[in-house]
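Note that one protein chain is taken out, while the other chains of the complex remain in position.
To keep things simple, chains are lettered A, B and C as they appear, and every chain counts its residues starting from 1.
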Amino acid sequence: MPIAFVHEVLRQGFRNLGMASGTRNLDGDFLLDNDRIVKLDIGYILGLEMLGIPLYARTLVQNKLKTGELKISEWTNGTMAWRHKAAAMGLPFLPVRSLAGTDSFKYSAAKQIECPFTGIKVVLVPAIFCDTCCIHVHRADKYGNCQIDGMLNEDYDKARSAKNLIITTEKIVDTKEIRKDGSKTVIPQFYVDAVVEVPNGAYPTNMPGLYYLDLDHLKAYAKAAGDRSGESLKKYYNDYVFGTKDFKEFMKKCGGKKRIEELRKIEHMEGRK
Amino acid sequence: MPIAFVHEVLRQGFRNLGMASGTRNLDGDFLLDNDRIVKLDIGYILGLEMLGIPLYARTLVQNKLKTGELKISEWTNGTMAWRHKAAAMGLPFLPVRSLAGTDSFKYSAAKQIECPFTGIKVVLVPAIFCDTCCIHVHRADKYGNCQIDGMLNEDYDKARSAKNLIITTEKIVDTKEIRKDGSKTVIPQFYVDAVVEVPNGAYPTNMPGLYYLDLDHLKAYAKAAGDRSGESLKKYYNDYVFGTKDFKEFMKKCGGKKRIEELRKIEHMEGRK
Amino acid sequence: MSKLKYNHIEFMASIASRYLEDGKVVFAGTGIPMLAAALAKRIHSPNLVLIFEAGGVAPEASMLPLSVADSRTTYHATYCASMPAAFEMLQQGIASYAFLGGAQIDKYGNLNSTLIGDDYYHPKTRLPGSGGANEAASFAWQTFIIMNHNRNRFVEKPYYITTPGYLDGPGGRERAGLAPDAGPYMVFTELCVLDFEPLSKRMRLKSLLPGVTVEKVIQETGFELLFHENITTEKEPTEEELRVLREEVDPWRVVLSRGDAKEE
Partner (left out) sequence: MSKLKYNHIEFMASIASRYLEDGKVVFAGTGIPMLAAALAKRIHSPNLVLIFEAGGVAPEASMLPLSVADSRTTYHATYCASMPAAFEMLQQGIASYAFLGGAQIDKYGNLNSTLIGDDYYHPKTRLPGSGGANEAASFAWQTFIIMNHNRNRFVEKPYYITTPGYLDGPGGRERAGLAPDAGPYMVFTELCVLDFEPLSKRMRLKSLLPGVTVEKVIQETGFELLFHENITTEKEPTEEELRVLREEVDPWRVVLSRGDAKEE
């Protein structure tokens, strides 16, 4: 999820959300920190990759698991990707050859059958149709034709499998721009419910080709997230989310265009191979 | 299959082939005309799209069906695409929601099961792993990293599901060229067994962005293919395949660079919208 | 008849094009279906979105594609996808319309394009087969069909069902495992336009082409037809329709010329 979108979800006070995904990093942690999640279909949470352990959110998750206020369905990045893909293919399930033999199989909703052609065992994972998906793209036209540069990660299938799809885009472009190279289009218009222009909408995370992640900001967040008391996080969110009226104000607080220009240079490895 | 490849299959005398595909047009008809096929897993054959009926090949197919010398497994373009895709995904089968209720289901190898999650009926189609696949691409490096411009048709999955993959390419380029935009890469090197530079290798069919199909040549072929006696086709193949030593000579006979330049103009709709 | 001269393909394409509503998503097969869709987009329904089987989505109107993988299907297209991607969009229910041809049709709109003859293994005539028609008709919400009208084609029992209509009637698709609430919608011939009666799912005469009688339609139909209360008459092609077809859509007359032989 684009950080700009998550900020707004926090600001607008959405609660009692289910979250379905493979790996969730900063976006997922933001929602967990703020106690907005009651249900997870997930492959990876509570990791700040290599920046530290989000102790506050972890404690919250553990406590809520114990009281039953949070329910987790265990999956893996692959099986979640394929659950989205099943939905995006218009299928009720997909067969997969991972997950078998593990406890994650037991704590998931997957089933195992024998392949009727070969007799080998395969795991079936059910399609997942999220109510809402929001992804951030490099460019989109006003109809919702979206182009993404570089790797696609899970965006192709997640976008196609959601009942409501919100696009945030670095730039809204004329359809003529899209038509210049339709093979760069990842999501065609008929999936899209809303298109919102949000420059730098992925900041402080990485937007391939445009700006690298802001390691300083992430380290500062990670430090706050590591404070088990929650006090440091409270300050972080007051400073950056609840105390700002929108993403523009947040960007300004974070150094605005100047910072983005620095991150653009890092992204392109200027002065470094 | 690129026409240059099919010519060489004909010249080298390969026989008793199985052919698996959704729609086969000129490529498939060439093999059927020359009685090289004994087994078909197919969605569409014997169509010259709208140019006429290939009466000679049709008669041959009918006769061989009667004697049992030709066996057909009935599929559709979608189910064949998904059979290749199942293999390309590393799966023994894929569920699909077409084929059900038709005679093509009966004469295929598909099975129907109840979805264990939803109870709805789904058809399962078995993965197909061809022995050999040959596709024609816009550019490839010497390792086999392949880029295709425009629509992908079935190339992505067919290439990935074959045990042996031969790439014919308009141009062999340096890997640096490939690295300029890795999102244009469709087939990464580890699938590829051979890379052959064959400029215009799709002629007289269409190579998107480079040259349009040669309607005059195709009409001439279609006329020959409509002669039930086979005499006209004999002449066609002697002129264009068996009487030429390679694809270069064939291209020369067809008008060479001049003809390709005309087809390039048609492809780009120069002077016409 | 007006003074305009046109052949039956030009006429069928013109009529069919008028039924393709603006803003819908249509998956059209090669030949007359693509002709009609291209015409609709240029005259009646500028926001019609065309999806082609090999992956082309919403190309700019250009010359008629001669196959589903023709590069004209991606001419300035907003999206160049793949065949599985195209079919998967359909499988999700993206396509409002499929638009197909066929060799035989029955009263429930089931299509045969595989063979002529009573014995599958000893066909009198082997035909090309489904292509993507089976998927199109399985997945699109409404299927348009265009074909010639005679007793060899409009039959009680096709030799083979390649492409599902309503199968054995109401509930047939659902019993077989196809998605509900979809199916054949209209049939265009050189004699008339037909639709399907909602409850019985049986083919029903809706309108006639100029100069054609109900009796003629009955005579050329090999099964019992239903009839609309008010059977109307379709309008002849307009000058504009003919001009666009001839000058813009199919200037090489690749498809249009197939109508010439019969009438000129």
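The definition used in the following text is that a contact is a pair of C-beta atoms (placed from the backbone, for glycine too) under 8 Å apart; a residue touches a chain by one contact, two chains touch by 3 or more.
From a predicted model like this one, the values you see are computed outputs, not experimental measurements.
Asks: For the chain that does not appear here, which of the shown chains does it touch in the whole complex?
Replies: Taken over the complete structure, the missing chain's partners among displayed chains are A, B.
Asks: Of the residues B:Asn145, B:Thr169, B:Asn206 or B:Thr244, I need the one that contacts the missing chain.
Replies: Within the whole complex, the residue contacting the unshown chain is B:Asn145.
Asks: Among the options A:Leu31, A:Ala87 or A:Val123, which residue touches the chain absent from this view?
Replies: A:Val123
Asks: Out of A:Phe30, A:Phe93 or A:Tyr212, which touches the unshown chain?
Replies: A:Tyr212
Asks: Considering the entire assembly, which residues of chain A contact the chain that has been omitted?
Replies: Those residues of chain A that touch the unshown chain are 22-23, 25, 42-47, 49-51, 58, 61-62, 65-66, 68, 74-79, 81-82, 85, 96-104, 107, 112, 120-123, 150-157, 206-209, 212-213, 215, 267, 269, 272-273.
Asks: Mind listing the chain B residues that contact the chain we can't see here?
Replies: 88-91, 141, 145, 160, 175, 178-180, 182-183, 185, 188-190
Everything that follows uses one rule, which is that only the chains that are shown with their structure count from here on.
Asks: Round to the nearest whole Å and give the separation of the Cα centres of chain A and chain C.
Replies: 42
Asks: Using Cα averages as centroids, what's the distance between chain B and chain C in whole Å?
Replies: That gives a centre separation of 26 Å.
Asks: Just give me the whole-number Å value for how far the CA centre of chain A lies from that of chain B.
Replies: Going by mean C-alpha positions, chain A sits 39 Å from chain B.
Asks: Residues of chain B that contact two or more other chains, please.
Replies: As it turns out, chain B has residues touching two or more other chains at 96-97, 120, 122, 150-151.
Asks: On chain C, where are the residues touching two or more other chains?
Replies: Only 74, 77, 80-81, 91, 139 qualify.
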